[in-house]
Every structure is written in structure tokens, then in C-alpha cells.
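The complex appears here without one of its protein chains, the remainder shown in place.
Now for chain A:
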């Protein structure tokens, strides 16, 4: 017996989805494939005793495997969220779901296991997402919910027919029916049902319209009478269907049409993108600073500070435990940035310096995603990105990387070739600073003046361009062309925005908190032991070339845990502005933080990881040394 039941319950209980990575051969990814004899949780499994009873097969059969399939960006993840009440990340651009998600839904007392399959245009795979989709379908399904974009019926029907021809019991969903009405497209659902031989319902996943009808239709799913066709027969049949079920009436151009036109026009599009980027930057700053000034600083100064003072007094104001928890008192009191205790600087760095910018960054990015602006940026940046071996769509992982490198590198899966994924992932980990690092760059260097921040960003941008150009010239092969659908602009749904923001922020808190605290702990232990002087001694020639004091090496090495904490470690060293700039740039570019390291290994494999890391270390040292000499030449 399998452990479906247990995991189904776990999912419901925690209300979280489990995001799976792309399955490779011989790997077991979700519990549905575990058997109790192999299951690591078997001893704690509440189902085990029932599993041995004669009812076990019945229980197993109860969980029907339901696949959500359709073209990219038709709203599969939105429907998944609506049906399961779980949070799948959905955005207004193709390729948001690169792995697959699963959850469960109960209808009329029957539990269905729902799988959100990555978007595919065809079952004749042209990219990795489509390969995954085909593999999941071939593993079998009790029901396939085929989701079509009602505004592009003809193109969407191609995949639908391919799936129907396989003979799985199916339901067709015409999503975004509101959008179709807006475009003057009318579709006769009953007629479509007759043509395809399976139930057809219409929905608007963003608002929830039609979801109840979909739930009601699920038990009525049935196999279609369609037989396998050749490609040409299929297109001809689709032409006939569309002629019989769809009516398009003329409508006048709306404001949105004009805005869509302006966004991809070579001149006005560039101008608009400049406006959007500047506005986004200011929005991130204003929201982040607002949170710090009006919420977090008051909290730390009037509540958390006095509380720590009490603990500090109880601990006697000094000693090993005091130094670890509260840190060193500076002029007799706790200094949030320089005391370096777990409860003082550790908590402060994460919650009052980094966290506000994580919130504001993801709010702005999610808004741009849901409006549908990112594919337009891809069009505008395609020519530039071609010079560095990527195509325009690589702008999406790069922007995600500005929040955290991990989702950025995961998103490189939307790129078609291994060569492109290597270039994009390496460039993200070398030259795209995550929000935590950026918050600290602004927090630490900002007080010295904007020019120093500009030097740091210019160095990163310069390296991004030069390294990309060099990789493109030296790696064999060619990068594929941009071929992407530009979705219509949509008004973001607050519900989806809230979901996504919560998902990303809680992800940050869960993953970053232990590492930040561990980083501070290790820093304290290292400084009180003789390991650091030893390492600094070995590396002293290097440190001299970079123009840094030996202690700065400790901060750079600790960047492996968390880059934001590492920048914080530079503060108590009393560096000159030049040293601070050089150290920050080296820290940003060198060895990835541990989370990025793990995801690079998973995505690229060991050989590529080693290449990537060697590139990072050498580029960071070259840049650091060059920057040191350049800045001293310029007397900065």
C-alpha cells in the first residue's frame, strides 16, 4: 500500500504545497510512489495499520490522480490554487511552473490528488517543461483537466486534441472567458462539448467564476471518442471546430490595446521600460524605508532594546554567553549594527535591515509579473542579451535573482539550452546581488554617499556584461532564439498577489533565519578562536593586493553562509570607504552563499558547478584588485 493517505493528510494539515523538482530517471519524488516497506515515515504512519487491512486497496483507489494540463500561461496554477486552496505561484507570463506541484481536493466526499503539470504547447516536446509534462501524462491519469485559453481557442485545441486522443477521461475548461468576451469572442460550450465528446465548462480562475461548475463536472469526466490523428488532420479538424463553435465580433480598440502597443514599440517601449524600472526602484526604496522608519526601528528601539538590556544586565554585561547572545557593548550600550550578538545584530540585520526590502521588492516584482510586463521587457532587452549568449527571456530569472539568487537560478529552466542555463545561472550568482545583500549595501555604504553605491553597482553591471560576453565567445554552441508569447495586460488580483507575497516572504523567513543566526554564531566563535588569524595569515598576500585588512577575509569567507550578515561583519572593522567598496564587491561576486551553492549543484551538476565557482572566485579577485588600484589612482 502506498502512503498517499498520510501525505494527503499532511498537505491538508499544513496547507502548503510541496514543490517538486523535475523528476529524473530512477528518482522517486512524491510519496505516491513510495511503498510502506520503503517509506522512511512508516513507523510514524497512521495509515500503516489500516494499510495491512483488506480495505487498503480500496483506500488506495479512492485517491484519483487528476492532471491539470494546458498551454503555458492559461491559468493552470490559478485553477490549482482555486481547487485545492493551496498556494501555487502563478504569474502573467509563460513558464511560471517549471517543476510540478501537487495537492488534494475533496469533492462529494471523494479525495482527488491534483497535479499542476508545467505548461506545454504540444506533446511532441520542444523544451524541458514539455518533456516533464509528457512524462507525467505517460505515468497515467484517472482524469485530465485540460485548460484552454478561451481567447486563443485554435492554438490551445492542438494540445487538447493530443491529450484527448490518448483516451484519458477528461474535462475541458475554457479559462479567461471574461477576457474572450472583452475581445468580442463568443464560444458555444454545448457545441464544443459535442465536437470533443467530453464535458466543457468555462471559468475565470482569477475571480473564481465557474470553479463550482468545474468541481461538479469532475465526476462526469469521460474519454473522448476521438481517434489518433496526424498533425495535418488535427489542424484541419481544429479549423472545422473553431468555425462551428466560435464567433468573433468586431470591437473598437481600447486603452489597454494602445498601452500594449506602446510597450513593444521600439522607442516608446524603451522609454516606458525606463520609467517602469525607475518607478520600481523608488517604490522598493520608499516602501522599505517606510517599514523601517515607522514600524521596525520604533519596535527595536522601544521594545526589543530595553528587553535585551534587561537580559544583558542579568548576564552581567560581559562574558562568553553574553557575547554570543547580546554581543559586545559599545560605549556601555547595545549597538544594533556593531555589537554582533545573535539576539542583537542577528535579529536586527534580518528583521530591520533586510526583511523590509524583501517585502517591498517582492511586492513590486509580483505586481509587474501579474500585470504581464516582464515578457515585454524580454522583447526590449533581447538584442542586448544576445550579446552575452542569452535571449530576452533571461531577463525574468535575472530579475527574480535580484530578490534571491535561488529562485532566479531555478527559473533559468525556462531557457531552452544547457549552454544558456549555465551562462544565466553563473551570471546570476556572480553579478546579480540578492535583496538581502542590496539592503546591506545601502545600509552600510549608503551613509558614505551615493557615489560609492554607484561604484558597487557599476562594477557588478560591468562584470555581468563582460563575463557574459566572454562566456558567449568561449563556450561552444549557439544560444537559441527568443520565441515567446506576449500575454495581454491584466489587472492583478489582490488575492493572488497576497498569496504570492506571503509564499515568498515566508520562504525567506524559514530559510534565512537559521542561516543568519548561525552566521553570527560562527563569526563570534571564529573571532574568539585562532582559526581566523591562521586563515588570514595564509591569505595575506591576496588581502594586500585587495588593499584590505586581514580581518576582512573573515567576513568574505563567512559570505558562504549569508552575504547580508557578511557585509554586516565589515562594519566593526572601521574600513575606509575604498576598502568597504572593494570588500563589498568581492563579497558579492565570490563564492555563492550556501543556498545558491546547493541549487547550482542541483541545476547544473558537479562539473558545471565547479566551473562556475572557479569563474566566480577568479572574477571576484580580478575585479577586486582592479577596483582597488583604480580607486586609489582616482584617489577615492
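As a convention for this text, a contact is a pair of C-beta atoms (placed from the backbone, for glycine too) under 8 Å apart; a residue touches a chain by one contact, two chains touch by 3 or more; residues count from 1.
Operating definition for what follows: contacts and distances are computed from a predicted model.
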The complex has one chain missing from view, so what does its UniProt entry call it, picking from "Protein TusC", "Phenol 2-monooxygenase", "3-isopropylmalate dehydratase large subunit" or "Ferrous iron transport protein A"? "Ferrous iron transport protein A"
Answer key for A:183, A:322, A:413 or A:504 versus the chain not shown reads A:183
Given that one chain is not shown, which residue among A:220, A:244, A:265 or A:602 touches it? A:265
If I consider the whole complex, including the chain that's not displayed, which of A:407, A:480, A:507 or A:577 touches that chain? A:480
Write down which of A:135, A:166 or A:386 is the residue touching the left-out chain. A:386
Hidden-chain contact residue, picked from the options A:122, A:309 or A:338: A:122
Candidates A:154, A:233 or A:511 - the one touching the absent chain: A:154
Touching residues of chain A against the unshown chain: what are they? 121-122, 124, 126-127, 151-152, 154-155, 158, 183, 185, 235, 250, 260-261, 264-266, 375, 378-380, 382-384, 386, 391-392, 480-486, 488
